[in-house]
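Yeah, one chain of the complex is gone here, protein chain that is, but the others are all in their spots.
Note that the chains take the letters A, B and C in the order they are written out, and that residue 1 is the start of every chain.
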Amino acid sequence: MAGNSIGQFFRVTTFGESHGIALGCIVDGVPPGIPLTEADLQHDLDRRRPGTSRYTTQRREPDQVRILSGVFEGVTTGTSIGLIIENTDQRSQDYSAIKDVFRPGHADYTYEQKYGVRDYRGGGRSSARETAMRVAAGAIAKKYLQMTHGVQVRGYLSQMGDVTCELKDWNIVEQNPFFCPDADKIDALDELMRALKKEGDSIGAKVSVVAESVPAGLGEPVFDRLDADLAHALMSINAVKGVEIGDGFSVVTKRGSENRDEITPQGFQSNHAGGVLGGISSGQAIVAHLALKPTSSITVPGRTINRQGEATEMITRGRHDPCVGIRAVPIAEAMMAIVLMDHLLRQRAQCADVVSQVPRW
Amino acid sequence: MAGNSIGQFFRVTTFGESHGIALGCIVDGVPPGIPLTEADLQHDLDRRRPGTSRYTTQRREPDQVRILSGVFEGVTTGTSIGLIIENTDQRSQDYSAIKDVFRPGHADYTYEQKYGVRDYRGGGRSSARETAMRVAAGAIAKKYLQMTHGVQVRGYLSQMGDVTCELKDWNIVEQNPFFCPDADKIDALDELMRALKKEGDSIGAKVSVVAESVPAGLGEPVFDRLDADLAHALMSINAVKGVEIGDGFSVVTKRGSENRDEITPQGFQSNHAGGVLGGISSGQAIVAHLALKPTSSITVPGRTINRQGEATEMITRGRHDPCVGIRAVPIAEAMMAIVLMDHLLRQRAQCADVVSQVPRW
Amino acid sequence: MAGNSIGQFFRVTTFGESHGIALGCIVDGVPPGIPLTEADLQHDLDRRRPGTSRYTTQRREPDQVRILSGVFEGVTTGTSIGLIIENTDQRSQDYSAIKDVFRPGHADYTYEQKYGVRDYRGGGRSSARETAMRVAAGAIAKKYLQMTHGVQVRGYLSQMGDVTCELKDWNIVEQNPFFCPDADKIDALDELMRALKKEGDSIGAKVSVVAESVPAGLGEPVFDRLDADLAHALMSINAVKGVEIGDGFSVVTKRGSENRDEITPQGFQSNHAGGVLGGISSGQAIVAHLALKPTSSITVPGRTINRQGEATEMITRGRHDPCVGIRAVPIAEAMMAIVLMDHLLRQRAQCADVVSQVPRW
Partner (left out) sequence: MAGNSIGQFFRVTTFGESHGIALGCIVDGVPPGIPLTEADLQHDLDRRRPGTSRYTTQRREPDQVRILSGVFEGVTTGTSIGLIIENTDQRSQDYSAIKDVFRPGHADYTYEQKYGVRDYRGGGRSSARETAMRVAAGAIAKKYLQMTHGVQVRGYLSQMGDVTCELKDWNIVEQNPFFCPDADKIDALDELMRALKKEGDSIGAKVSVVAESVPAGLGEPVFDRLDADLAHALMSINAVKGVEIGDGFSVVTKRGSENRDEITPQGFQSNHAGGVLGGISSGQAIVAHLALKPTSSITVPGRTINRQGEATEMITRGRHDPCVGIRAVPIAEAMMAIVLMDHLLRQRAQCADVVSQVPRW
């Protein structure tokens, strides 16, 4: 209700502010008997972690996650899993510059309007720091999906500014600081980042996520369609302004005869739909794209007002990425995994008896 | 859980198949004391209704909605509102052509995979006929938002194929069969539709929805952001493959210095964000766009398989729109209204005490 | 949220007022492939129906339920099931006696306080007429539980006033108008009813419900325990003031050494717990008891006030049972079945992999 939870059956509830004592979450609905260690979660947390390269926030924190409950003798017990990450790098700062001013393009103004109070330290609850817990929870979902159904959820940077990156090689994605899947574009990305750093400006990005080996039948008509729930989950990531499933907005100019995915005894002949038909997974790869706006935390001065409504100017100094889209890759993977896991359990509740006679490939 | 509900506090649950006895829904959470008649709902139902023009499905049904409960002496009582529309045009047809065949681009295959059974008559539950109830429920939300806060939720066709339609005049929208806001584009749309009819093909579309006078403060961090819930609601509409808030995917190539909306004592200086910051409404207009795929119900033959996995070919005859995007306009308005209404009530629950000192415009 | 739904996965949402056009509900989460006809629901509706004997309300309505969706070719399709019962006996009455007066012991006063308006005709939404839909929805759950697991949910009248009825013979329960399981008590009940009719007064009752063959493992720690959810469901029945699981309030004076149910290789040696341990079903019979207050719809005059706060006196004439507890038997069965069905699906989602090594009997 107050919005800090996602998922119906596999349900993640988070807490924590950017510069508070700790971040944490409760992961409810994890089936029993799944081997789980902190190392399983740490891998993705490290991929998302600030300070990983010279292109991302210089906040230096180990982001060490601890499992506080729900795991006994190395396996999940079916009860709620408590996770915590302590904030170790909350430097006692001078916040007078932002305390009474609404940073343009940030949530300062809307939080104040909504609540009448706000934790102004580093954006408080509105900071993307919160996504660390999503990544931790998502890692549990990823592991379960992989173990039980061989599902693989992977993301990559598909565009930054005008530099587009095609999915040429999954192996390259983890070998460069941009999660770029095209070796030929890494220099261009590097150059763009340098230029932005110099200008004190930032740039938008497009991220793509793909889940392979997803069983057919996941997703609930009418409202909780798999694609609708993915749109919800992905749009809930900080800075996201658009979500596409499969061919997305390019369908606007397409004819039905070219857009429909024909079926043969050998399987679907294309995947314009992105793996979802009528809101239900078809067994093809689930494909989603998201657009992330350029961060407003830049040193180019911008006009704004203070809490008294007076005009002022704002420069955001400090540890900030010129492209927040990069670090969104593991976050988007986590969100897709959470949605798939939730729908896998829901499907199991409802249709466990179904022994389909339908051909599968 | 099984997906037939949307909204947390203002909650809509629907039932009904394309060629079943009736469609219906229960609208829960409507505050008491609101004047409400069937005529309030009928207006938008008529806008969505098939058979309205020569460009939309020739199914001829009055789509007459009845209020079965929750309204007494002309006003809502605060209890659940039951709505029903009887299916009067369920011609007893010959379904042998589609009974055992999976229409490509339709939900036939995935429903069969999920449930093991399916109502094949006109797509059964997966048919867009179900959206009639969304429009009826949305009309309640629209009325409440308008009455209590002067909120106006309106949509238009912003693109069909290569024909783009700019928002030139809201008045024109209701005066042409395409919900097109640009008088100069109506001929081009008309021409495109004729051509498609002749070819037996279909085309995609882009629809835009705008809500004005929305109070600041709606939307819940972290997961139930207003934009995330809008993405969910809009992506749940049949055929939608992409959702954008504000500038959407165009932010990918934007710099932070151009994308952030600066603030002055006179208000925001632009609305790239589409009225949402940090997932919370800013008081600016809420702007969303959606991409709708071209319908797969066309007479151009397409390859597919039957339930036995054998290759076959499919032609969809009968009453079908060459552009399903047109009728999505009132549906998209309904979905946005449902989400806004839900968040208005949620905000009221949580923050009724907030007396903000923040400047508002 | 607004309270007209019960269940998480097997979810029932109802609408309708005592003297409105129709009662209805949507049953969501029914697995596909279950044979279902209107006759399956009608049996329990007839057991609950008013006018069945000279001891219950003389309202004469067939209470004929119609299935509007979710069933195709005789089996459930997995989509939402719409049910409706039209109110045929809404005699156009003179309501001036109750329109502005709060009947003592009724919800008139609290509805008015909550909503500011109320449908005063026959109690509107607060009338027990609403329970007809519970019985219809519960019949689906009963059928599913019976078909898939052989679960049998049955209730009986265990006490009326000072007349206690022991569970001597299940067969007798359906053969007398009181759902009394003890043939020797039927005359005493009959006599008590006659006396009450003469006095124009009413009496309280105790109802018991038993579910046999319930699989072990249903119920979720910590809050959604099976017994907690049963308490919720049973307490939500009109006029219920107390709920017990197993030995209930008699445990207050018991020692641990007598109350615990010992276990031997042949099974549990007693069932003081009522089939629930730590909120989870043990495989023993689930046993619950409920206390129903005497209805306040009596002809003995009672003091009250009108909407203007002035003192007045109230007599409730018309069609009323001297003991509403009798008709609560099928309602209580329905509520227990709904809860068990919901938890069965939830357990399946979460623990489908569990292959227990634990001894079962």
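Throughout what follows, a residue touches a chain if its C-beta (ideal position, glycine included) is under 8 Å from a C-beta of that chain, and two chains touch if they have at least 3 such contacts.
Just so we're clear, the structure is a prediction, and the values are computed from it rather than from any experiment.
Interface note: of C:65, C:140 or C:231, the residue touching the hidden chain in the full complex is C:231. Across the entire complex, the residue among C:32, C:105 or C:330 in touch with the chain not shown is C:105. The chain omitted from view is touched by exactly one of B:32, B:177 or B:309, namely B:32. Only one of A:105, A:124 or A:215 touches the chain withheld from this view, namely A:124. If you put the missing chain back, the residues of chain B touching it would be 1, 9, 29, 31-33, 78-79, 148, 221, 345-346, 348-354. Take chain A: the residues that touch the chain left off the picture are 1-5, 8-9, 11, 13-17, 20-26, 28-29, 32-33, 66, 68-70, 72-73, 75, 77-82, 84, 114-119, 124-125. Hidden from this view is one chain, which touches chain C at 1-6, 8-9, 14, 102, 104-107, 109-116, 125-126, 130, 159-162, 196, 201-206, 216-225, 227-236, 238, 240-257, 259-265, 269, 272-274, 276-283, 291-298, 300, 302-305, 307-311, 346-347, 349-351, 353-360.
The working rule: only the chains that are shown with their structure count from here on.
If you average the CA atoms of chain A and of chain C, the two centres end up 45 Å from each other. Touching two or more other chains at once are residues 1, 8-9, 221, 346, 349-351, 353-354 of chain A.
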